[in-house]
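Sharing a structure with you now.
With one protein chain removed, the remaining protein chains of the complex are shown where they sit.
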Amino acid sequence: MFLETFRSEGLAHLSYLFGDGGEAAVVDPSRDIDRYLRAARAEDCRITHVFETHRNEDYLVGSREIARRTGATIHHGRGLDWKYGETAGDGDTFRVGPVEVRVLATPGHTDESLSFAIADTATGKDPIAVFTGDSLFIGSVGRTDFYPDRAREVAGLLFDSIHETLLPLGDGVILLPAHGAGSVCGGGMAPRDFSTLGYERRNNPMLQLDRDAFIRAKTTERHEQPPYFRRMEVRNLAGDAPPLDALTEPAPMTADRFAEAMEDGLVALDVRSPEAVAGAFVPGSVAIPLDMLATYAGWFVPDDPPLGLIAEKDDRGAVPEARLILARMGFERVAGYLAGGLDGWETSGRRYGRIPAVHVDELARRLEAKDPPVLLDVRTRDEVDEQALRDALHVPLRELIERLDEIPRDRPVVAFCGTGRRSLIAASLLKREGYEEVADALGSLSACVAAGCPLLAKEP
Amino acid sequence: MFLETFRSEGLAHLSYLFGDGGEAAVVDPSRDIDRYLRAARAEDCRITHVFETHRNEDYLVGSREIARRTGATIHHGRGLDWKYGETAGDGDTFRVGPVEVRVLATPGHTDESLSFAIADTATGKDPIAVFTGDSLFIGSVGRTDFYPDRAREVAGLLFDSIHETLLPLGDGVILLPAHGAGSVCGGGMAPRDFSTLGYERRNNPMLQLDRDAFIRAKTTERHEQPPYFRRMEVRNLAGDAPPLDALTEPAPMTADRFAEAMEDGLVALDVRSPEAVAGAFVPGSVAIPLDMLATYAGWFVPDDPPLGLIAEKDDRGAVPEARLILARMGFERVAGYLAGGLDGWETSGRRYGRIPAVHVDELARRLEAKDPPVLLDVRTRDEVDEQALRDALHVPLRELIERLDEIPRDRPVVAFCGTGRRSLIAASLLKREGYEEVADALGSLSACVAAGCPLLAKEP
Amino acid sequence: MFLETFRSEGLAHLSYLFGDGGEAAVVDPSRDIDRYLRAARAEDCRITHVFETHRNEDYLVGSREIARRTGATIHHGRGLDWKYGETAGDGDTFRVGPVEVRVLATPGHTDESLSFAIADTATGKDPIAVFTGDSLFIGSVGRTDFYPDRAREVAGLLFDSIHETLLPLGDGVILLPAHGAGSVCGGGMAPRDFSTLGYERRNNPMLQLDRDAFIRAKTTERHEQPPYFRRMEVRNLAGDAPPLDALTEPAPMTADRFAEAMEDGLVALDVRSPEAVAGAFVPGSVAIPLDMLATYAGWFVPDDPPLGLIAEKDDRGAVPEARLILARMGFERVAGYLAGGLDGWETSGRRYGRIPAVHVDELARRLEAKDPPVLLDVRTRDEVDEQALRDALHVPLRELIERLDEIPRDRPVVAFCGTGRRSLIAASLLKREGYEEVADALGSLSACVAAGCPLLAKEP
Partner (left out) sequence: MFLETFRSEGLAHLSYLFGDGGEAAVVDPSRDIDRYLRAARAEDCRITHVFETHRNEDYLVGSREIARRTGATIHHGRGLDWKYGETAGDGDTFRVGPVEVRVLATPGHTDESLSFAIADTATGKDPIAVFTGDSLFIGSVGRTDFYPDRAREVAGLLFDSIHETLLPLGDGVILLPAHGAGSVCGGGMAPRDFSTLGYERRNNPMLQLDRDAFIRAKTTERHEQPPYFRRMEVRNLAGDAPPLDALTEPAPMTADRFAEAMEDGLVALDVRSPEAVAGAFVPGSVAIPLDMLATYAGWFVPDDPPLGLIAEKDDRGAVPEARLILARMGFERVAGYLAGGLDGWETSGRRYGRIPAVHVDELARRLEAKDPPVLLDVRTRDEVDEQALRDALHVPLRELIERLDEIPRDRPVVAFCGTGRRSLIAASLLKREGYEEVADALGSLSACVAAGCPLLAKEP
């Protein structure tokens, strides 16, 4: 029996292919399905089943495309108006070659959430692993904020799913969740992508709580739902994601053409590093560094208009990678990219913007001086609770656009976060909104902590 | 300015991507278009044009799919009822970045055949290279047998196209034909894929002939048209090849399932090496070794039924490669492949066939002995003209099925060709037709020549 | 924390890279070390440690080469005369970034055998996984036949290592052994490469036995030690494997050159499939299909002379793969390979051999007829104990060369095994030894069982 894990970087989404004896199944596939087909072929297996642990809200699934290419059947939980596939319920079993798949209803994250325990009948009847979707993660558990008016109920459901359904499978069962560290589908995950139920039972902080404490913890967590979640939910019910190859190719665009397209509504999306954006950027562009794209595109990339990417000159794969991340999240209209990167823009004679980097020491000095800048802290509430700044205006990054009126336009602004990366996104958004003097505190809190600096508020 | 050559192995088809300054064009694309898109991206170029030298008869073009993915315009010759694209005529010019493309009417191979001379205006006005399609090859010229009732006329047209249109471009022009050695679109090509008009003018045997001698040579050439040519012509006029990714994935099939499918009409296509087929094969299968598939599938693979591939157990890429070759030729229904290769069949207990190899010395002895076998020579007429065998029954491979009644069923048959590879195909076909004792002379004529053997007829 | 598994196909050897926070360690590296360096680089980690679970006997380790390229320290068990590295003993701990590595003495397979339990201190103190070397496998345990005069003692040591040292680590600990199914370092492994101590505790057949039964089982097992084991042991103590890139490149050799080299002592090693060898082979060659090379090269490939490989014509990677497998096993003199594969040989006019395939039904008939062939069963004693054949001469493949005098030369021989693959090796060896009429029962026992055939002896 083989098992292969596929990671969708950025989304921190994990999907799986397992099988034996000429048959294989995919769990929670992303829409870039070639990787599953290729792996199944390498194992001489036909994909016979696709199992979905729940209606995913953060990416488009590739289930129907796999079914079309292989004839596999699709199975998901009951209670939603699926336009495709078949439902499965607690206790149902399937065979994938010698592998027995047992369906476990594990509601909590969503009502229809399923887990799938697999047993390798060639060696025994005990389950060897379990796909837990967004119920149980390594070092954490799934979020339970999707039914705000049933908050306590669903948190309790999740507790029961974990303690009465999952953990009883046995300490020796390998845990295979749908997300790893970095996902927006839960917080506090361990940056390790292998574990067992036994290890989690003893070490997962959330599993050390009793039912009441667990419900209390879950109902006081803060989560946010980027606007694209709703689109993903609708589209995943419909299963309407076209094959990736049906999308048009992003074309290189000269600075002239790129500028013209921006006037016609193209949204320029800059995926270069924070330092590169700080050095020079195309006025009007939105900057989200590539490794943060999956996390923030859902907040700051509009759904409708065509997108124009800005990457480093010698590409090195950034354009196709950005395009794939965007396509997984349902942003399918990448019209092109700026040919020659910023260099193409600069040599065209066009103006470019800058976001000066400010070291925390210098920032501290400027805050002490006359006409101090606004210190704009864009960290989350949880982070600020843990370590606040003195004299800062706190606007979480995700609320920035709605709360612009709180941010003065007549003073310089220095954006600040944990490391200077999210604050760069904030700075880019402010620039786009017409703020003139905007700087970014590269290093931010980490630099303060490492170097010691007077920005930090006293211990509470 | 860059130029990249793409070879479709087997078909010996050559296609090209060239461009500069952010724009690129493809010449005679095959339908597996990802390679052009990837190469254009690597050069930061948008594909703006697709040029077709003629309506191809030996493979499906990918022009429309490129156009759909990139917005490129398609250009081909006049006089056919194209369902897509635009026509171009002698003297028309196009710009691809700084590259000037000049259209040259070069009828002969087909009436609407075009050549495209390209000049790099960054360095001069002289053409630097010319795409000659099936007009002029390296070491040879295109076939002119597609208009049998105008044989002399079109041979003359080709002569004129070469001598009056192409060669005058200048000795220093690089020659970029649509086929290399091994193609069915012409014979006698040099196994080298770079040349110039100057080199060809002095060294191409066909270019040493005067007009009359050229016409005589061309009108006495023997060419064959495999049945699938007609389908390619029709489909390339319509441009109806779907994206490759729309085809279903070939699935592994157990021996049981494979046998059952054969009963339901699946055609088993064995692409292993001649020696492996000789050792054991699935009764009823057609054997065409992978490196001969593009040449012979058009003759011996039926168009309609689903195909089941047989490859070596540890695949090593043979299944996807065979599938790609078949798809290029319009055979789009590859249902699956035999899981575990022959081993899967053998261990299922099913019968397998054998085609004993016969060394030419042993063959010579057996022909001298009592009850000699039939020595079945499947080489072409041209080959036999050059070196005949004693006591052989000559049936060119491509006529084998139609002329079965000439081949006795009551005597052992030993198939023979140039090296023992085509004869293996013949042996496989005979086995499929119910011949009982069939052997293959591995080594065949080459072995005779190298080792000396009495099979050879006296010099004429 | 990341963990990556590397499989050396054929040897079924498993090695590992794990780490976090910029540091990484390798466990039991093979000598093709580029894969570890590349993976460490992808994780932005420096390799700081190499851990060896024991002195490996079946392949050359790459520990010193890793140390030379990265500065890592090497750690192995006590009691042997290591020429490099440092020893480690029970209870020692190491840090690899945040990962704590605890050394466990687990004698049994060898006296100096170590296991390494790893804890991810970022999430807890419990061990999350354990590298068990050749002590505990998935579905099996290590062999204990290396100290024949202490057989019971070392079997008991292994029992204690497993039950008193490994299992107490906890059910939830992931098991990471040095071999998977197919290795010669133990039998009965499950064809699955992930498990936990908890799963094994309940499902591993050897872990269901009490101490006495375990010792009895281990001391009655049959294992064989291919002659190269001894060389590996000596060389791994010395650590004298040169970098792979210091070896010369295998060159293509024409049939003439290949034949000449064979006369000068080159050993021709044919790695094609059994069917292809059956169809035609180079006289004097040793045939071991590529996927069996790691298992049988140690028995049938001589240590000293240069080797010449025979693979399929269009290579498809078989030559470099065979060369890598051979190099891992210490066969470092691959002089070249036959250009054009068998085709090159056949067209040179040289003689080739054949090994006719015999279906089990035909074999049964021939055994009933006059002048029956010798039915040579080359399966192991264990297999024959389980299912014997009627009228067979049983000589296990590995004893074939020593027991040639038992195999009559004046009668046809049909080699037979479980599936017809090992018997092909036997047939090839007999041909090399001058046996004239040798056939192979492709399908062998599997075909008998599937199709029903009278060769099988009655149930005992």
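Labels A, B and C are assigned to the chains in the order they are written; within every chain, residues are numbered from 1.
Convention: a residue touches a chain if its C-beta (ideal position, glycine included) is under 8 Å from a C-beta of that chain, and two chains touch if they have at least 3 such contacts.
A quick note: this is a predicted structure, and the numbers were derived from the prediction, not measured.
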Displayed chains contacted by the hidden chain, counting the whole assembly: A, B, C
Identified contact with the non-displayed chain, of A:H109, A:R201 or A:R421: A:R421
Contact partner of the left-out chain, one of B:R35, B:R68, B:H163 or B:R201: B:R201
Contact partner of the left-out chain, one of A:E346, A:E383, A:E399 or A:E437: A:E346
Residues from subunit C at the interface with the omitted partner, ascending: 22, 37, 41, 44-47, 68-71, 243, 245-246, 248-249, 251-252, 254, 315, 319-320, 336, 339-340
For subunit B, the residues touching the chain missing from this view: 1-3, 20, 120, 122-124, 126, 128-129, 139, 170-174, 190-203
Contact set of subunit A toward the excluded chain (per top definition): 272-280, 290-291, 312-314, 316-318, 341-343, 346-352, 354-357, 359-361, 419-421, 442-444, 446-453
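Here, only the chains that are shown with their structure count from here on.
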Proportion of interface numbers common to subunit A and subunit B (over half same, under half different): same
From subunit B, the most remote chain by mean C-alpha position: A
CA centroid of subunit A to CA centroid of subunit C, Å: 43
For subunit A paired with subunit B, centre-to-centre distance based on mean C-alpha positions, whole Å: 48
Residue list for subunit C, restricted to those that touch at least two other chains: none
